[in-house]
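I have placed the structure first, in the form of structure tokens, so that the comments after it can refer back to it.
The other protein chains are all here in position, but one chain of the complex has been omitted.
After this line comes chain A, so read on.
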Amino acid sequence: MGNNLRSRITTLCVGLVLLTTLVSLLSFWWSTSKFQAEKVQQNITVAQSVYKQYLKSKEGLLLTAAKVLTADFGFKQAVATRDAATISSVLYNHSQRINADLMLLLDLSGRLVSANVNAQNFADNLQPLMDELLNNSEQSSFVVLNNQLYQVILLPVKTPRTIAYSLVGFKITSAVATELKSLTGMEVSFVAQLDDFATSSLVSQPDNFQPITYFTNKTTARFFAEYLAYENEQIALPSLQSHPITLLLSADLTSSYRDIEQLLLTLITLAVLTMLFGVITSSLLANNLTTGLSQLAVIARQFAKGDYRFKFEGKKQSSEIETLVNAFNNMGNDINKREQQISFQAHHDTLTGFYNRSAMLDLLAKRLTNDARYTLVAIDIKGLRHINDKLGPQVGDGCLIAVANRIRQFSDELGGFHARIGGDEFLTVYPCAEVEQVKCAVADLLKQLQLAYKVKNLKISLRFNAGIVQYPEQGTKADDLMRRVLIAVDAATTSQQSLHYYQDGEDEAHLDRLIMLDELKQAIDDDNGQLFMTYQPKLNIKSQKIDKVESLIRWQRKDGGWVSPEVFIDLAEQSGLIVELTAWVVETVIAQIADWSKKDIHLQAAINVSAQDIAHSGFHASLVATLNKYQVNPSSVTIELTERDMIENEAQGIKALEDLKTIGVKISLDDYGVGQTSLGRLKMLPIDELKLDKCFILTLHESQKDQYIVRSSITLGHQLGFSVVAEGVETAESLSMLHEMQCDHAQGYYLSRPLKAQQLEQWLEEYQRVH
């Protein structure tokens, strides 16, 4: 039997029927057996009283006969006169009259005087018999005489004193037993074991028939085993002490066994039928129940595979199954709806309804066939972030939708397809054969897009960058094309052009940058000397002492090649790695300051940081922690920022700088004079130092204009409370001019190129020795 519902129901039904049947079988068998046993016992009891009655009536007959005989005066006379002939004839005559089988006349000493049958057959002296019968004179007794069983009664012949005894008896033959059998309904046997005599009512007697042995041992083969065929009752009949006579009543049990068996058979048949019925009905029931369920299971599997067609075939089901079926149907529909929705969302941009980037990749992969030619145009909305920030995201979204609509219109016209591949980036792909045609179409597209949009009653003009890639010339794989078109649009953005056609090799450069970035990250993590700091001394012009340095990072790659700091710092800034890089620089420089401090070299070190660093929330805390770690005075550290960096995120940046300033860190404005710092902004910046860009210093001694700018800048700086540093000092003349202009510090190759810490120490030693 399995574990399924169907077999469980069937098992339960059949089990219940079986149990009921077994219980009823057992109880029927028990009660019937008991009833039959009681019936047999009752029959035996009845038979006992019947046999008693029968023998009593016989006894009565005997008594009458004997009484009549012994009271007969003629007989008495004959006995008294010992008239043998008369006695004999009287005995014969009486025996004929009452049908007595035995009539004996015994004298007082027990000698046989006369008999109604041949006297020769009897023992001469019957005194022991007579004595015992006399002692037992109240009733008739059973004795074996002459190999025959008799029921006898002994009566005295009195004249008036007893002069003789008369023994009257009936022969107990199989006829008597048979008669008793017909009265009692049982086999009746008379057994005188000691006299080796037995007679029985049994019709077909086996050889060497011994009633007691036969009846007590006879068995009958029934259903399960051999059973005793008779229930026996042995009754001791009144008899001589030394010659007991037993009456054996044997009730034939065969019919009662047969009755029980009949009943059992009937019951078993009924039980089997009921069980069959149970099996059939329960399996029908289970079938009805489980067909529905297994169909539902099939449907559920079908649902799992994504097939939501609902086809339920079944006859009338129970209401619960019906409910389940309906629930399944609804579930299928709902899941289907939701799946379509999810699938749509997975492949589409919710705002514009365009494909998303991954769906676009799939679609591209499908569409890229050998004979097809496509143009991929990636379009980036410039400054969408500003619109979001200033006009709210709803307007931003409205713009996106409007742009999308125009792109769709354009791409649909050309039989192309389109996707939104980033926050403000779209991609349209359309079939296009000729290069001229491409340029024309793209120009047309940009023209269309740059027309003013009306969003939420606002008239908005948007500017775009577009990158263009040609299939199959510039890539055959979907992801390559996608990457390259993005590179192209990035290039357009970076180059401030509205259009950039992808050039072969840009992808590889891009890849190189990626590899370099990876290596840089590795170099920061490993800190194995690939990256190291150099320090360029700053001369305090007034005191002619070296009291400041600018720390500058250098990177020598594993292969020994040098990477320009501009390149990798730019890369780090673009990728966000700058935060980690700056953290490394800060740690290294501060550690160096602490190290120098131990060597009694007291230098203020300037660290270049980017706008991203200042904007990074952890920068301040990290700097403080590092200062604490190396027990370095914050005033020994100067943070150098370019003008450009200061302008980005102005308010936030100023706040962060003020915080730094509060703890004592000096702030220096780097590359002053070439950026966009207005004088108005300059007065607001929380700076300590102005660092004049080297373009003014390099040719200071030759250019009058530079001298004016530098002189006035120094004056301006001083008047705003800043100290001023001149960078790019390469000649003694320049230095002396700066001295004359009261510049505070000078830095440049004239003094020293940037040096590693150890070299710087040697240089310092040398410098101090000379000066």
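Quick note on the criterion: a residue touches a chain if its C-beta (ideal position, glycine included) is under 8 Å from a C-beta of that chain, and two chains touch if they have at least 3 such contacts; residues count from 1.
Here is the rule we use: contacts and distances are computed from a predicted model.
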| item | value |
| --- | --- |
| Undepicted complex member, UniProt protein name, chosen from "Cytochrome bc1 complex cytochrome c subunit", "Sugar ABC transporter permease", "Methylamine utilization protein" or "Protein translocase subunit SecD" | "Methylamine utilization protein" |
| Residue, one of A:Ser7, A:Thr159 or A:Ser575, that touches the chain absent here | A:Thr159 |
| Contacting the left-out chain in the complete assembly, out of A:Thr64, A:Gln409 or A:Ser736 | A:Thr64 |
| Interface with the unshown chain - residue positions in chain A | 56-57, 59-60, 62-64, 67, 71, 73, 76-77, 80-81, 137-139, 155-156, 158-163 |
